[in-house]
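Heads up, one of the protein chains got dropped from this complex, but the rest are sitting where they should.
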Amino acid sequence: MVDLLYFAWVRERIGSGAERLALPDGLASVADLLDWLATLSPGHAAALADRGAIRVAIDEAFVAADAPIGTPREIAIFPPVTGG
Amino acid sequence: MVDLLYFAWVRERIGSGAERLALPDGLASVADLLDWLATLSPGHAAALADRGAIRVAIDEAFVAADAPIGTPREIAIFPPVTGG
Amino acid sequence: MIATATQAEPFDTGAIAAALTAGRHDVGAVVTFTGHVRADDGLTALVLEHYPAMTDRQMAGIAAEAWARWPLLGGTIIHRYGRLLPGEAIVVVAIASAHRGAAFEAAEFLMDWLKTRAPFWKREEHGNASRWVAAKASDDEAASRWEKP
Partner (left out) sequence: MIATATQAEPFDTGAIAAALTAGRHDVGAVVTFTGHVRADDGLTALVLEHYPAMTDRQMAGIAAEAWARWPLLGGTIIHRYGRLLPGEAIVVVAIASAHRGAAFEAAEFLMDWLKTRAPFWKREEHGNASRWVAAKASDDEAASRWEKP
């Protein structure tokens, strides 16, 4: 089981800030994970429709779309950051 | 008559921070002025010996060695500035 | 070291800067940057959401990077979250060094990195309407100047 965290408009579209999921086997990369998540609900699909506007952090570190998933504790999905 | 002002070690070597002088005719440039001033006393000569370390302002504006003297109210002579 | 923190409460930039020089005689330069909420286009509030654990980690990492790159003598970074009104301060970066060049550069570096790497998201409120702020390409460009070859 992995904790998925969602922030900003990703959170709003999915309708929840966090969920605990069992990831299916065969997710080789972050891109694969996003493809699978988008099938979970219309909200997930809407949140993840524009992949260019999606950023992912695994265990609190930014990762690229082609990064392997590994066996993380926590995966966060959010828009490009706008702090400062 | 012109007010001459001296600052920092130029002031210390001349032994005074200000003097009012009648400039002789024929001083075409700032360099000519410094040449003449250096003849006034051993202190003036010592203060102005290293021309590369001398800066001049006429009526509160920096001028180059080849600038004309004109008819100023005030001429200031000092080392390179070290504020800030 | 450079201390980092996130908080909902306001901060006092003057006190933060003063603490960096208190009792020491080796600091020659203190640079502070404070970011404030602007009331552009009728903005009535700015709401900052963040990812707390990752923010703490990213800010500590950014601070350590600045400490390694420049000869610094101290620093503080505080980033607020929650609902802020126009005029309120959002973020402060305060840096102490012996000389001004390092203090200026490190402060700019830290702000550029905070803008592009710290997991905060701004939502603008305009009366009853609200919209998420889009990331700016200019911020990515500003941050990219610090990338090592």
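The first chain written gets the first letter, and so on, giving A, B and C; residue counts start at 1 in each chain.
We take it that a residue touches a chain if its C-beta (ideal position, glycine included) is under 8 Å from a C-beta of that chain, and two chains touch if they have at least 3 such contacts.
Keep in mind it's a predicted model, so treat the numbers as computed, not measured.
Trainee: From the touch rule at the top of the page, work out which displayed chains the omitted chain touches.
Mentor: If we consider the entire complex, the absent chain touches B, C.
Trainee: Touching the hidden chain in the complete assembly: which of C:I2, C:L48 or C:M111 does that?
Mentor: C:M111
Trainee: Where the complex has a chain not shown, which of C:I2, C:V31 or C:L48 is the residue touching it?
Mentor: Looking across C:I2, C:V31 or C:L48, the contact with the absent chain belongs to C:V31.
Trainee: With respect to the chain omitted from the figure, which of B:G26, B:G70 or B:G84 is a touching residue?
Mentor: In the full complex, the listed residue that touches the missing chain is B:G84.
Trainee: For subunit B, which residues lie in contact with the unshown chain of the complex?
Mentor: 5, 7-9, 57, 60-62, 76, 78-84
Trainee: At which residues does subunit C meet the chain that is not included here?
Mentor: Answer for subunit C: residues 12-15, 17-18, 21, 23-40, 86-87, 89, 98, 100-101, 103-104, 107-108, 111, 142 touch the chain left out.
Note that in this section only the chains that are shown with their structure count from here on.
Trainee: Measuring centre to centre, with centres taken as mean CA positions, what chain is farthest from subunit C?
Mentor: Using the mean of the C-alpha atoms as each chain's centre, the farthest one from subunit C is B.
Trainee: Indicate the whole-number Å distance between the mean C-alpha point of subunit B and the mean C-alpha point of subunit C.
Mentor: Roughly 48 Å separates the two chain centres.
Trainee: When the C-alpha atoms of subunit A and subunit B are each averaged to a single point, how far apart are the two points in Å?
Mentor: Result: the chain centres lie 72 Å from each other.
Trainee: Between subunit A and subunit C, what distance separates the C-alpha centroids? Give it in angstrom.
Mentor: It comes to 26 Å between the two C-alpha centres.
Trainee: Send over the residues of subunit B in touch with two or more other chains.
Mentor: none
Trainee: When you check subunit C against every other chain, which residues touch at least two of them?
Mentor: Counting only residues that touch two or more other chains, subunit C contributes none.
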